[in-house]
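Of the protein chains in this complex, all but one are displayed in their positions.
To keep things simple, chains are lettered A, B and C as they appear, and every chain counts its residues starting from 1.
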C-alpha cells in the first residue's frame, strides 16, 4: 500500500509542444491563432475545446468593453523560501513573463447580456492553474465584490490543484475560498461555476464544487484525484471516460455540459434567473 | 411494467399459526409464555427475536413502575366508510379485542436508568402495526409531550406501513409525523429510534428514519418496499439478506444493531449523552 | 335536488374555516374563495364510475407531464441535474425558471412519452437519488428565497434492490423533513398519479393542489385490490372504496384546492391545461409571497399535523 498522497498536487510542467503550436490533439488539424480566436478555440473539424487563456475567456463571455479588472497586481510571496530543483520565485517570475499575468486567476466586474456580474477566471497557463495564496485571495475578493455590488459571481476554473510551493498555505486556500463562498451565500448572491479542462484536486475540493449551478465543457477532466494517480496507487482498471465531464454528469456531479458557444447565452439566462 | 404501487401497503393478515404458539421459526424450539417473557422474547437456543407486544416492550425498557401511559383511549374513526371484504370498523373492533389496545401504538412517560424520557412503542399485533390517524396523532403527541417535558423521545417501530383502510389520510400520517419530529427538533430534544421487525413502507419513510440515533434488532426487515413486492415488480434476483437490518447497517442506514438485552443499557447511555 | 352529503361536508368545512383565526387574513380569505368556487363546481358526490374515470385520466398516456408544464409556464428554464452524490435520476426533474417575474425552483416526477424515455425515467418512479436531487435543489431555493413548486406524477417510488440499498425510505423521510423546514413558499400540485410515499416525498407544501382528474392515494387501486380483495382485478372496487379522486381529497382536507382541467381531461388540450395550472400556481404563490418564512413553516406544520380523523 503506497502512502503517497498525491490527491492535491499540481504538475506544472507543460506538455511537450506539438509540432505546430495550434495542432488539435484529437484530429491533428492545424490552425492559425486568428482562426482559433474567431472560433473561441474550438476545433472546427472535431469540436475539440482548446485551452483558453483567462483574458480571451473573459472577452468571449462579457459584453464588449464591460470588463473592469480588479486586484491585477496581487503577487505571490514566497512564504516558505521554497526551493526544489529551482526556486519558487524563479518559477513565478517565469510564469509571469510567459503569461503576462501576476498569478493564475483574473477577477473583475463585467456584464453579460446587459446584466452585471463578477467574474473570476483561472488561467492554466500560469503554473498549471495552481491555487496558492493569490488565487485564494483574489477568488475571495471576487466573492466580496459580487456581494457588495449585489450581483452573481461567475467563475471559470482550470487548475491542476493546490500550489505545493506554498506548502500548507496552499492547502489553506481550500477553507479560505469555501468561507468566501459562504460569505457570498450570506449576502444572498449566487455563484455559477464553469469547469474547463482540467478542474482537479484542491480547486474541485473547494469553491469549484459549491456553485448554485455547475457547468462544464465537453471532455474536461474533473476529478479530485487524476487518472494517472488512481491507476498508480490502486492498480484499478479505469473506465473509458474516467474523470471526464461526461462521467461526472452521469454520476450526478454536474448540471450540464455545454459546448463553448453555448456558455455565454446560458450565463445570460442564468443571470436573469438569479437577477 | 406493472403499474401496481405497493410501496406503502399493509398486509394485516396474520401468518398461519404454527402448531405450538411459541415455536421459534428459526430453530423450532418451543417455549412457554413465562419462559419467553423472562428471556425478553429471545430464543435461548438460536437468538431469534420473537415479536414483542408494546406493553411487554415498555416493561422491558423502563425503570419499574415509571411508565405513565398517555392518550390510551384514542380510537380510529372510519373517515371513508371503508368496506372491502369486511368493514374497517369490524377489523378495528376485532383488533382491539384481540390485542387489548385501541390502536397500533402505545405512548407515555417513563424513565430509563433514572432518566426521564417519552416513549412511543408500536404493536405489530394490531393490524400489522399499520399507521392510520391514531398512530400518527399519538406519535405526534409523544413528540409534544417530550418537548414540553424537555426529555428525549424513544420510539420502537414495528409496522407493515400505512393503513390503507383510511385511504389518503393514512398517507398524510407521513408528513404529519415528520412535522411533529421537526417540532421536536425545534424544542431541542432528541429522538432515538429502535426498529423492530418489521419496519417498512410508510413508517420507515417518515418518522422512523429521522432519529438522531437509529438502532435495530437483529434480523429485522427494514425496507420501504418489501422483498416480495420487489421480486414481483422487477423480477430482480434479491441478495440473501435483502432488506434486513444487517444489510441496512452495511449500506449506512443504521447506527447499530443491538441484541434485545443490550437495548435498555444503550438507551440509558444515550439518555445520558442527550441529557 | 337536495345537496349531496359531499356538498354538505364541504359547506361544513367552509363554515368551519370562516371561524379559524389561526390561518390569518390573507390565507383565510384565499381559502374561502377557493372553497366557494369548488362548491360551485361540485354538486355531486363522485360515483364509483367518476372515480374510475379519474384513475384512467390521471394515467392517460397523452396527459401532460411535468416538463410539458415547464415548457408552457416557465421562462428561462434551466434544468439542474444530479444529486451531487452518485446519480442523476431521470424520474425526477428539477430546475430553475421564471413564472412571470418571479424566479421559482421546480421539482417533479417525469414519466416518459415513448418506451425509451419511459425506461430512462423508470416510468416516473424515482430512486433515492431522485429525492436527493430534489433536496439539493430545495437548498439554494431556500437560500435565494425562490418559491418551490412541485409537480407530483408518480405511481410511487421505485421498488427495486438498488433503491432499497441506497436508502429509499430514509430519502423519502428526509425530503419531507427538508420541505417542513423550508422558509420559502411551497406549492405542490398532483398533476397525474400521486402515488403514496413516492408522491408525499415532494408534497409537504404550504399549498397542496390537485388537478381535477388527478388521483392521490396511499396505494394504487390494483395494489389495494390485490391485498384486500385478493384480486388485482377488483381495482375499480378498491378505488371506489379508498376514494383517490380530487373531490374526496378536498373534502378530507388533504388538499387545499382543485385545479380545473379542460373538459374531457388535460390530455385533450395541453395549452389550456397549462394555462389553468399556471393560474392556480401563481395565485397560490401570490398569497404566500408576503408571509414571513418562520410563519410559513409554522402554518405548514400546523396544517399537516391537523390531518387525520380520530376520537
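Criterion: a residue touches a chain if its C-beta (ideal position, glycine included) is under 8 Å from a C-beta of that chain, and two chains touch if they have at least 3 such contacts.
No experiment lies behind these values; they were computed from the predicted model shown.
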Of the chains you can see, which ones touch the chain that is left out?
A, B, C
Candidate in contact with the missing chain, chosen from A:40, A:145 or A:225:
A:225
For the chain left out of this view, which of B:70, B:144 or B:212 touches it?
B:212
Sort through C:90, C:128, C:142 or C:308 and give me the one touching the missing partner chain.
C:128
Using the touch definition from the top, which of A:39, A:178 or A:256 touches the missing chain?
A:178
Just one of C:84, C:121, C:144 or C:243 touches the chain that is missing; which is it?
C:84
In terms of residues, what is the contact footprint of the unshown chain on chain B?
185, 188, 190, 209, 212-213, 249-256, 266, 269-270, 272-275
Absent-chain interface residues of chain C come out as 84-86, 128, 132, 165-167, 170, 174
Identify the residues of chain A touching the omitted chain, counting contacts across the whole complex.
1, 3-11, 74-77, 79-80, 82-85, 132-134, 136-137, 140, 162, 164-176, 178-183, 200-202, 204-210, 222-225, 229-230, 233-234, 236, 238-239, 242-243, 247, 251-253
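Heads up, the rule we're going with is that only the chains that are shown with their structure count from here on.
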Is the chain-to-chain touch network here best called a line, a ring, a star, complete, or other?
line
Greatest centre-to-centre gap (Cα means) from chain A is with chain B
I'd like the Å distance between the centres of chain B and chain C, where a centre is the mean of that chain's Cα atoms.
28
Centroid from C-alpha atoms only, then distance chain A to chain C, rounded to Å. What do you get?
41
If you average the CA atoms of chain A and of chain B, how far apart do the two points sit, in angstrom?
52
At least two other chains touched by the same residue of chain C: list those residues.
none
